[in-house]
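Shown below is the structure under consideration.
Every protein chain of the complex appears in place save one, which is left out.
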Amino acid sequence: MMMKHRSHPLWKAFVVHRISGLALALFLPIHFIVLGLALEGAESLNSALRFSELPFVKAAEVFLVLLLAVHLLGGIRILILELTQLSWDQRALSRSAFGLSVAIAGIFLWSAV
Amino acid sequence: MKTKAKHLQVTIDRFDGESHYQTTHEVPTRDNQTVLDVVTWIQQHDDPTLSYRFACRVGMCGSCAMNINGEPKWSCRTHVNKVVDSGLKLTISPLRNMPILRDLSVDMTQFFDKWTQAVGYFVPTKTKDDPLPAILPDSRDRAKANQSIECINCGICYSACDVVAANDAYLGPAALNRAWTLMNDERDGGSKERLEAVSSDAGCHNCHSQHGCSTYCPNLLAPATSIAGLKRQTLLNVLPWGSRDD
Partner (left out) sequence: MIDARLYLLQRLTAIAMLPLIATHLILMIFAINGGLTAEEILGRTQGSIGWALFYGSFVLFAAVHGAIGFRTILYEWFIPNSRVCSIASIALLITLIGLGLRAVYAVTL
């Protein structure tokens, strides 16, 4: 089936919001289990944190920050649309949300290296 | 234009009541040719069994909507030269999200039933003996109703909506847009049952604001904005400090 009806910015914004939310929800259990290692003492948490120094884990972290930022800012856009009477340009808002999220992930990367 | 004396390569998604298939047709190009002209030419010159719907031919009746190169549009108001490139390829399929009766004609029963389900009808509060209420054209509610009042039930928004595609029960943008128009009608007395209807698990809260409806509405209405209005209105009803319980 042709999917051309999806080729507009707000449909893409929807997909980004949905995928980022789903990924965050599925990442959270791992996040919690790692932090739970502190129950076994600082050393087990440290061994997990050393694992996160690996380049691909670091890259995954940056990506997670991007997901969180894009879900936060995209969520603010949706709240503005649904819960306020402000008729701001949704397309411009979604583009700004995405740009700002990339910037936040960039700052995180800059701080991490 | 140099398209003169050339031929369009038209592919149509067909259904004969039992099986789905495609047919291809070569259609001579004409100046100012619309997609409705193309399907009419095919039915008259190439394949008389081709089934499609139309009535007014001028964008008033809303019966000729179909998917044109993957996008829901009125075939009567869609000029061929706006949707084909130099390859002159045109793909036509029926509207999505509705059962196909035959070829390009879909069964809109459920679409209209959902209007009723959403209490998309006027609930009078006065009798014919009462004086007509005076509604100022520039009053706040009239202005809000105005934004979404010109719907002609063509089904394009319903076809463009991926939430309808994913959830058969969802009332859809047209019915909810109509419900929102009535919520802003001072004369209407059905807001309580209407808010209940659009708060159900088939209601306005299923909308993910993908804006397919607002993107494709040929009358330039914004059903997504209307649905957002309904969401606010229903919350005002749910919240303890909410107002407007009329």
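Chains here go by letter, A and B, matching the order in which they are written, and residues are numbered from 1 within each.
Definition applied: contacts are C-beta pairs under 8 Å (C-beta built on N, C-alpha and C of every residue); 3 or more make two chains touch, one makes a residue touch a chain.
Only a predicted model underlies this, so the values are computations on that prediction, with no experimental measurement involved.
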{"item": "Chains on display which the left-out chain touches in the complete complex", "value": "A, B"}
{"item": "For chain B, residues in touch with the removed chain", "value": "163, 166-170, 199-203, 205-206, 231, 234-235, 238-239"}
{"item": "Missing-partner contacts on chain A, residue numbers", "value": "18, 21-22, 24-25, 28-29, 31-39, 42-43, 45-46, 49, 52-53, 61, 65, 68-69, 72, 75-76, 79, 82-83, 104, 107-108, 111-112"}
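Assume only the chains that are shown with their structure count from here on.
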{"item": "Chain A-chain B separation of Cα centroids, rounded to whole Å", "value": "34"}
{"item": "Residue ranges of chain B touching chain A (in the complex, touch as defined)", "value": "67, 69-72, 91, 93, 160, 162, 208-212, 215-216, 224-225, 228, 231-232, 235"}
{"item": "Footprint of chain B on chain A - complex, ascending", "value": "2-6, 8, 10-11, 14, 18, 78, 81-83, 85, 87, 90"}
